[in-house]
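My questions all concern the structure below.
Removed from the display is one protein chain of the complex; every other protein chain stays in position.
So that you can tell them apart, the chains are marked A and B in the order they are listed, and the count of residues begins at 1 in each.
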Amino acid sequence: MPPASNQPVAPTVVVTGLVKQFGRFAALRGVSAEFASGHLYTILGDNGAGKTTLLRALAGLTPPTRGRISMLGTTNLRSVCGQLGYMAHPSLLYDEMSGMENLGYFARLYDVSNKDQRCAEVIGAVKLDPSLTRPVGQYSQGMRQRMSLARALLNDPKILLLDEPFSNVDLRSAREMVSLLTGLRDAGKTIFVVTHQASLLEGAADEFVWMETGQIVSRTSDLATRLETL
Amino acid sequence: MKRVFPILAVLTAALLSYALYEALVVAPTELTMGDVQRIFYYHVPSAWTAFILFSINFVASVVYLIRRSNKADIVALVTAEVGVVFCTVVLVTGPIWARPVWGIWWTWDLRLTLTLVLWLIYVSYLVLRRFSSSGQTPLLAAVLAIFGALDVPLVYFSIWFFRTQHPQPVIGGGGFIDPLMLHVLLINWLAFSCFAALVCWSRYRLEVLQREVDETLALEALLEPRGSQTRTSQTWRAG
Partner (left out) sequence: MSTVPSLTRATLAKDLRLEWRSKDAINSMLFFSLLVVVIFSFSFDPTAEESRRIAGGLVWVAFLFAAVVALNQTWAREMRNQVLDAYRVSPAPPNALFLAKVVGNFIFVTVLQALMTPLFIVFYNLRALGPAYQLPMVAALGTWALVVNGTFFAAMSLRTRSREIMLPLLLFPISIPALLAMVEATGAILTGEFSAKFWIVLLAAYDLVFTIASLFLFGFVLQAE
């Protein structure tokens, strides 16, 4: 749980009336919510509920049809993109390069200082071997997901957007990732995790956000009670 | 719109008929080429009209990039479509004129070649509009239009110099033009411009309505419940 605080903290992410339509298909139909820093949010819902679209909108990859997104106090998402970490279902890595080479390149994109040191650091944080020269394309799925997470952490982002980080990942790797995330949350980051595997984050996540047909239908910190009502 | 349009249509039709009469009857017969030369009164005004339409397209595209105005995008689309039609007229009347006069179907005449390149650029513009995913079409099209506009002076100079190196017949003659012929030419240009404006206007209205329909349908899709839901969704906050 995040440390208690006496002062009200401004929410890190504020979404107001977010609508996203692809032609006639409405992926998001008016999502309004506030999210605070130092919280780990789990976004759940059926396929097509709009979870990925919401995450991509927050990442600035999908301009909303209507509505507003405010992040770290500004609606100009491009200006704060250096403080974002994004991870998607595709690995966002070059298959032909090794882990260190990949991260070395992406570290340049984010203008990370002490590049090599930082790369080794994040690779270690996801419990992979920095000296591994095997190209990422030959990694197992679990290793690839972890390397992808490492890439998302390179710039020490304030906000993490993770889309299905645990898919096809073995249980041990998944648990390690969860403990890494809770550590980051405790350090004050805002973390969004879209997943189908809610049970992995039970006890770790601060809030479970349920989405259905493009809207947020409930937010609760008590997963068990919510599951019972379904 | 409902009242003004038919009046303008009738006026334009009258103007076009008058211009046709001028071109076929009033205009003097050309010295060397004979009556075939009268196609000049269709060939040249079409070219001018097309160039004007494409200029408007360029301005509309720039406006779109700056303001993201839906109206600017529609203007760009409309002027491109009608401009391509007028370009086609130029490209068809050119060879029809060239064949009896010079014995060849095509010559790398400056205006004709420039029109051909513009036609190619704007047909590719229309293909891009059709093939791109609907959300991004206005942006990509606007960018392409700007590229096309930047290309035009380069096309002009390249063809101009090419012709100095490889002399070719000039369709439509340059330099001096008989005052009466000039008068007929301008009348035809006026008629063509009115016609172009009318077609553009009605196409504009059509597109506006089409987009309104699309938006309404999209809004309906937004508001109605999606899929088959077996349980009602409750919004509640706990803990």
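Convention: a residue touches a chain if its C-beta (ideal position, glycine included) is under 8 Å from a C-beta of that chain, and two chains touch if they have at least 3 such contacts.
Being a predicted model, the structure only gives us computed values, none of them experimental.
Engineer: Give the residue, chosen from B:Leu11, B:Leu24 or B:Val127, that touches the chain omitted from the document.
Structural biologist: B:Val127
Engineer: Quick one: say which of B:Ile159, B:Val184 or B:Cys200 touches the chain that got left out.
Structural biologist: Residue touching the absent chain, from the options given: B:Ile159.
Engineer: Looking at B:Val59, B:Ile146, B:Ile177 or B:Ala221, which makes contact with the chain not pictured?
Structural biologist: Answer from the full complex: B:Ile146 touches the omitted chain.
Engineer: List the residues of subunit A that touch the chain left out of this view.
Structural biologist: Per the touch rule, subunit A residues meeting the hidden chain are 59-63, 78, 81-82, 84, 86, 88, 90-97, 105-106, 108-111, 151.
Engineer: When the complex is taken as a whole, what residues of subunit B touch the one chain not shown?
Structural biologist: So the residues of subunit B touching the missing chain come out as 65, 117, 120-121, 123-124, 127-128, 131-133, 135-136, 139-140, 143-144, 146-148, 150-151, 154-155, 157-159, 161-162, 165.
Everything below uses one rule, namely that only the chains that are shown with their structure count from here on.
Engineer: Take the average of all CA coordinates in subunit A, do the same for subunit B, and state the distance between these two points in whole angstrom.
Structural biologist: The computed centroid separation for subunit A versus subunit B comes out at 48 Å.
Engineer: Using the touch definition from the top, list the residues of subunit B that touch subunit A in their complex.
Structural biologist: 134-135, 214, 217-218, 221-223, 225-227, 229, 233-239
Engineer: Residue numbers of subunit A touching subunit B in their complex, please.
Structural biologist: For this pair, the touching residues of subunit A are 19, 21-26, 29-30, 48, 212-222, 225-226.
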